[in-house]
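Note that this is a trimmed complex: some chains were dropped, and none of the rest were shifted.
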Amino acid sequence: MDSMMMDMMKSMPADKMRGMDMTAMQECIEACSMASMAATMCADSDTGMDMARCSSMCTSMVDVATATMRMMMRPMGMDQASMRAMLMACVEMGKACSAECMMHADMDEQCRMCAKACDAMVAACEKLLASSAMA
Amino acid sequence: MDSMMMDMMKSMPADKMRGMDMTAMQECIEACSMASMAATMCADSDTGMDMARCSSMCTSMVDVATATMRMMMRPMGMDQASMRAMLMACVEMGKACSAECMMHADMDEQCRMCAKACDAMVAACEKLLASSAMA
């Protein structure tokens, strides 16, 4: 992540974050951003009858990853139950999207990279969910 | 909902929807659309130090309601586990946003209407979650 973004996150009001693990959250924000970009490109590259499910899932992946990322960037309205449920939705969508993309990973470079970005995002979300503030 | 939208939803491939209750889904799509619009306007109208939490929650409500709405409009990539988790995230965010907006409903007409739209969306999501295809 860009150093300017790091500075912005450091200037977030810590008291609003209710003990959230800021390092885990920064990694999760970056992973969501990457997955959102990868899925945008993967959805676009999916051509042919057999790729309709992949394209559709990737397009929803973009929406879910973007919403999850932005929620983490809004300390003023942080609500633990909503954040937790959204991270869980991001995990489910990430797993489903990765599984679909992996089916085409041998033939399609965009699918291979999208699956990788989804896997990294799922891991980052699960790490954040496992942290004490989210338990 | 506009009659054209009704026609579009009727032309969705039913076999991809895996037995989902299409009437409950249409109501949920419309409720998410309304909540997204109401929260967009409520977030914008929130001025003053005491409204920062309300504005922040409403802005996240827009993202979550929009992502949930669009997922329902994509039969090709419908995945039950992801859809279910997203509806649950929408319920949590909707409850939190409504509770916050209700605290200002006496003084602020936008907050009163946003709370009402969130409540209707939560009810529509819960109805869809309770339907047989999502159980």
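Order as written gives the chain letters A and B; numbering starts at 1 within each chain.
By definition in this document, a contact is a pair of C-beta atoms (placed from the backbone, for glycine too) under 8 Å apart; a residue touches a chain by one contact, two chains touch by 3 or more.
The shown structure was predicted, so the numbers you read here are calculated from the model rather than taken from an experiment.
Sequence-identical chains make up the whole complex; the displayed set comprises 2, and the total in this structure is 4 copies.
Here is the rule we go by: only the chains that are shown with their structure count from here on.
Remark: rotation between subunit A and subunit B after Cα superposition is 180° (nearest 5).
If you average the CA atoms of subunit A and of subunit B, the two centres end up 20 Å from each other. Residues 52-60, 63-64, 66-67, 70-71, 74-79, 81-82, 84-86, 88-89, 91-93, 95-96, 100 of subunit A touch subunit B in their complex.
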